[in-house]
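Reading through the structure tokens given below for one structure.
One protein chain is absent from this view; the other protein chains keep their places.
Every chain is named by a letter (A, B and C) in the order it is written, and numbering of its residues begins at 1.
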Amino acid sequence: MNPILIPVILPIAAALLVLLISEKTRYLKELLAIAVSGVALISAFPVISQALFGTCMEFSARWAGYGIDFTLKADKLSSFILLGVTFFAFVVSIYSFSFEKKGSAKWFYFNLLLTQAFSAGAALADNLVAMLFFWEGLLIFLYAFIALSKPDQSAKRTAMKAFLINAVTDLAMLAGICITGYIAGTFSMTGIAANKLTLNGWAALGYVLMLIGAVSKAGALPFHTWIPDAAVDSNAPFMSFIPAALDKLLGIYFLTRISVYLFSLNGVAQLGLMTLGALTLLIAVMMAFVQTDYKRLLAYHSVSQAGYMILGIGTLNPIGIAGGLFHMVNNAVYKSCLFMTAGSVERQTGSNDLSKLGGLFGAMPLTAICYIIAAAAISGIAPLNGFFSKEMIYTGALNTGYKWFFIAAEVGSVLTLASFLKLGHSVFFGKRPEALKDTREAPFSTLLPMIILAGVCVAFGFGAKLPIDYLIEPSLQNLGLSHEEVLAGFHFNKLFWASIVVILVALINHMFGLAAGKGAPSKASDHIHYAPALKEIYSMAEARVFDPYEQLMKRVPSAAGLLYKVDRFLDYLTDDLPSFAVNAFSKTSQRFHTGSYPLYMALTIAGFVVFILLTATYGGIK
Amino acid sequence: MTYHTLLLILVAAAAVAAVMARNLLLSAIMLALVSVGASLVLFDFQAPWAAVFELSVCAGLITVLFVSAVSLIRHEESKVAENRARFYAMPLVMGIVAIAAWFYAVPYFESLEDWARLGGRANTLGTVIWDIRRFDLLGQVSILAAGVFVVNSMFPRRKKQK
Amino acid sequence: MTTSLLAYLLIPLFTAILIPFAAKTRRKLADVLANVTLLAGLLNISFILFNPANIALSFSNITEDGFALLMIFIIYLVALCVTFFSSYFIGDDSKVNRVPYYSLIMTSVSAMCGIVTTGDFFTLYIFVEVLAVTSFALIASDESGKGLEGAIKYFLLTFPASLFILFGIAFLMLTAGTFSFESIKIIIASGIPAGAVVFSLSLILLGFLIKSGVAPFHAWTPDAYEGAYAPVSAYLAGIVTKISGVYAVIKISIMLRLFEIKAYHTAEILMFLGMLSIAIGALAALRQKELKRMLAFSSISQIGYIILAAGMGTPLAILGAIFHLVNHATFKTVLFLNSASLEKGAGTSDMRKLGGMEHAMPWTSWTSIVALLATAGVPPLSGFWSKLIIIIALWDGGAKTYAVLALLFSVVTLAYFMVMQKKIFFGNPTEASRNAREVRPAMLAPVVVMCLLIAALGVFFPYIYSYLVETIAARIIL
Partner (left out) sequence: MINSFSMDWYFITLIFFAGMYCMLVSRNLLRQFIGLEIMSKSCLLGVISVGAKTGNLALAQALIITMIVIEVVVVAAGLSLLVKNYRITNSVDIWSLNNLRG
């Protein structure tokens, strides 16, 4: 078998196997999932080494015809994403091993493995239709994942929200792919890349539609609203697996593919992308800053980080794109890690509310250290990985000549750091509440993945050369970009000093907030939250005035009332009438099959008499 | 009216009698008569081997089977309340069918006859059975084996008692 | 008949005769003998079919047509599954007499191989009769009243079929002077008027339509399947009625196609009957309460698809029909064997008494769900592809109404399977299902193997398709 198929097929087979394992067995499903994702991870290595040092692997099978083939191709960029997908699946399946609140273990691992397999497929697919197939498959498992994560109704509602938002954007993407494929005359990405499309006429529409699919997967504005809700209504492994890691990987991957690989963009599109990125990062970070729920805060941050990546890709110059891609993988690493710390804090204390937590450093030192490393990384403190990727994005933004985006990104950085100071302070430092006296450190299986991820943060920081040389640089080559700048390495330039300024500003802000909040770290953001003009905006945001989905849902009843009559009629035509007819026929047939032999015999005889008469008359004997 | 037609009329009449007979035993015997008639027709067609087979197996063995079955279920026979009117109507129905067939089926068979093609080679029965239709013998072995197994499966205990 | 395939026929027959002598004192030996013989045969035919060397040469070194080889493979596969399953299913059940039971199965395997290897209508008829006779006894092998009722109805309602086959053979002798497929093809090719030959073939076709349980001759099917001893109903539905009826229908429709316009009406009637069966089977299945009976109606409906495609007669349609025949054999075997498992595990296969079996019998439930999704034609399982080929072939062949109707009724298929799935496997456990236990692993093995086959046939469809085209379509369709 072609090794490229292993990361796709093996988890699917394992998922089906998991369903067959009885719910009563302990650890069997968990161990199976860990083993399978481990094997998938290992099998990703030969794929990537082939892509880097040899000819890239390919698998092709005839599928539906009309240029729609089932083609998987592990080029440098795809195999990079594949490595990420399998790595996070492995880490999360270890993390979930002893995580109790993951719903039915059977379905959890079923969804996890299938999500992994379909993500791997989406990353590897070379044919746009094949990619769409995997992409739409992910939609189903997204719904199932959220809906089955908790038994109550809120999980189902949030699942529906996530499903609808993604379904609409996936439909846009479907239309975009159809248009693009029609214009280009092929659905093969390699084929389209051979002569890139330009943005005019229908091609522009196709690009925009596909862009909607890509950025909504990455969680950009205004398609992000389900992520904070899911943070509350779902569980930590899900959050650290899908919104934090896989969605970013796939969304940014596809964004890069269409923006750089398939289309050659013009200045307007560049400006549009960068504006989208900047808006996303600013608005989301503003929202994140005032949250008081551990996971909800992280969820807004994962949206804001998507803004950085879109900004980076949107610069369209090599260093910006390299920064976007590097930030994508960095973000996945530390955001997963942060969600895992959230999960383990929730597991050990039973709460996510910042005002009820505090002083956990003594009780959970390893978790706290992991948190500190990851938080420092996300805030862009040198020399952790986040610093390098942000620096590259800043350079890219500066190179385009639009200074405003650079400033917006720096403001975002300030707020990011400030909110993590607040978060860390209120969870791990300060005074420990009475209720949490007996808190203990999380179990080993929960700690291990966090430690791995924090280690990756440090390693990608100090050794940033390694991922840049072996993952980012080849991806740029793959996209056909060449550049003069040296990407890796530590620069004592003005950007470093800018980051120091950012740290100082954030620290001062935190001190000020603490003073204003009378020493309660969870209220350290109140001075901005309740600032004169912002207060109203925030309260409107809390009331979900800016959430297109909720707004749309509010309009639904009245619109539905209008459409009700039409719908009833159509329903009658398509549903009631056929089912009534089918039922009537079915009843007749039931009454007919009386088991009476003479009736059957008469039927048989009548049947053959008619048959013989027909064949004899029309058989052409005479 | 040739001898041949007479034989056919005999067979048809015996068949009607077999259906109409009130007594099952009589039916079985009439059935044997049908077989005898058929074997006479076969003799008339210069097919002596088939005729002998028909006479011995159908008129003999099958009749024995039927008679023994009749004797096994004899006292149950009267419980089945047949609608005799349907049987009395049979000659009438047969007559109608005979007349209709004379007008409709006979022209059809005549036109069918025009399609006949002669089977050129004059083989003996031996060559046909042993050379041309050899696989049929395998089929016969199969069906005999199947028959044995069927009876064995249907009446296992009775065999043991014997 | 091709002599080189004779061994597939003779060896089971020999085993059938051997079993009563060998297993006289040790009854278990009957199971072993039957299973070993079938396994050996299966391995042998698989080696021929899947040998890389043969595949590489596009089967040019095998002279037999691929259809027969494929059918032998599927016969041995289903028969092995059934005998393996029943060797554990019978257990200590004293009602079933092992020795004649296995002898009958082996005889019928031999007869089925005879049917698919023969090249002559009369020999075909003989083996069909052998198969029918063994089936009567197999249906009634657990000595229940229902079994006997099913067997008697099967016997009497399909008996006219033999007569029509014989009349057809007589007319064939009159008009063509031969019964062998090859000579008939030569006669057609010679271009002489062939109206009466078509009529003879139509009569034979009528016989096989009755044997395959096409509407309006379907009345015996549900009764026989429901009444039959549980593993036997899997055997009947999975392979016996397919080989005794549908196989010959496909063979004849391949010939009818050669007549082109002259056989137009017969082909039309065939398609109409196929559509009728699809409709009646699907509609009647909707309201069934008994699992086996519902599966029987579904079987009628699926046979309808095969007949419809056979009536269409284009190479693609014939290919679809053959592929659907193979698929149907696999998933119907799974479903019927699982209904037998339900009878064993929960004590009943009445849908009203079952519910929530997913927890009590997970393997049975999930294999059933795979099989029924395949039956309903859900991608990417095997049933989807065969139905797709059939519908595409119908559309291409100009029978657009039939194509649309076939598509619509596949929705009905999905509907009744959903109903069944909800009633039996999901939902709240009932009295019977709370006390149910999963059957032993040995009884699950055949079902799981079949399920894997279903999935594999679906997932690797592109390879299967080219394989089918190479081995079958290129050889039997001129």
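FYI, contacts are C-beta pairs under 8 Å (C-beta built on N, C-alpha and C of every residue); 3 or more make two chains touch, one makes a residue touch a chain.
Just so you know, these numbers come straight off a predicted model, no measurement behind them.
Peer 1: Out of all the chains shown, which come into contact with the hidden one?
Peer 2: In the entire complex, chains touched by the missing one are A, B, C.
Peer 1: Of the residues listed, C:15, C:37, C:87 or C:288, which one is in contact with the missing chain?
Peer 2: For the chain that is not drawn, the touching residue is C:288.
Peer 1: Out of C:20, C:119, C:177 or C:462, which residue would touch the omitted chain in the full complex?
Peer 2: C:177
Peer 1: Could you list which residues of chain A touch the chain missing from the display?
Peer 2: 590, 593-598, 601-602, 605
Peer 1: Which chain B residues would touch the chain omitted from the figure, given the whole complex?
Peer 2: Residue positions of chain B that touch the missing chain: 4-5, 8-9, 11-12, 15-16, 18-19, 24, 27-28, 31, 34-35, 38, 41-42, 45-47, 49-50, 53-54, 57-58, 61-62, 65-66, 69-70, 72-73, 76-77, 79-83, 86-87, 90, 93-94, 97-98, 101-102, 105-106, 109-110, 112-113, 116-120, 122-125, 127-129, 132-133, 136, 139-140, 143-144, 146-147, 150-151, 154-155.
Peer 1: Even though one chain is hidden, which residues of chain C still touch it in the full complex?
Peer 2: Within chain C, the residues that touch the unshown chain are 122, 126, 129, 132-133, 136-137, 140, 143-146, 148-153, 155-156, 159-160, 162-163, 166-167, 169-171, 173-174, 177, 222-223, 226-227, 287-290, 293.
Basically, only the chains that are shown with their structure count from here on.
Peer 1: State which chain is most central when centres are taken as means of Cα atoms.
Peer 2: C
Peer 1: Quick one: chain A and chain B, Cα centre-to-centre, how many Å?
Peer 2: About 78 Å, centre to centre.
Peer 1: Go ahead and note the Å separation of the Cα centroids belonging to chain A and chain C.
Peer 2: 47
Peer 1: Taking each chain's centre as its mean C-alpha position, how far apart are chain B and chain C in Å?
Peer 2: From the centre of chain B to the centre of chain C is 32 Å.
Peer 1: Can you list every residue of chain A that touches 2 or more other chains, as numbers and ranges?
Peer 2: As it turns out, chain A has residues touching two or more other chains at 616, 621-622.
Peer 1: Which residues does chain B have that touch at least 2 chains other than itself?
Peer 2: 112, 115
Peer 1: Give every residue of chain C touching chain B within the complex, in rising order.
Peer 2: Result: residues 1, 9-10, 13, 16-17, 20, 97, 99-101, 103-104, 107-108, 110-111, 114, 118, 120, 122-123, 126-127, 129-130, 133-134, 136-137, 140-141, 171, 173-177, 195-197 of chain C touch chain B.
Peer 1: Report the residues of chain C in contact with chain A in the complex, numbered from low to high.
Peer 2: Interface residues on chain C, with respect to chain A: 153, 156-157, 160, 164, 195-196, 198-199, 202-203, 206, 209-210, 216-217, 219-220, 222-223, 262, 265-266, 269, 279-280, 283-284, 286-287, 359, 362-363, 366, 412, 462.
Peer 1: Give the list of chain A residues in touch with chain C in this complex.
Peer 2: The contact residues of chain A facing chain C are 19-20, 22-23, 61-63, 70, 582-583, 585-587, 589-590, 593, 595, 597, 599-601, 603-608, 611-612, 614-616, 618-622.
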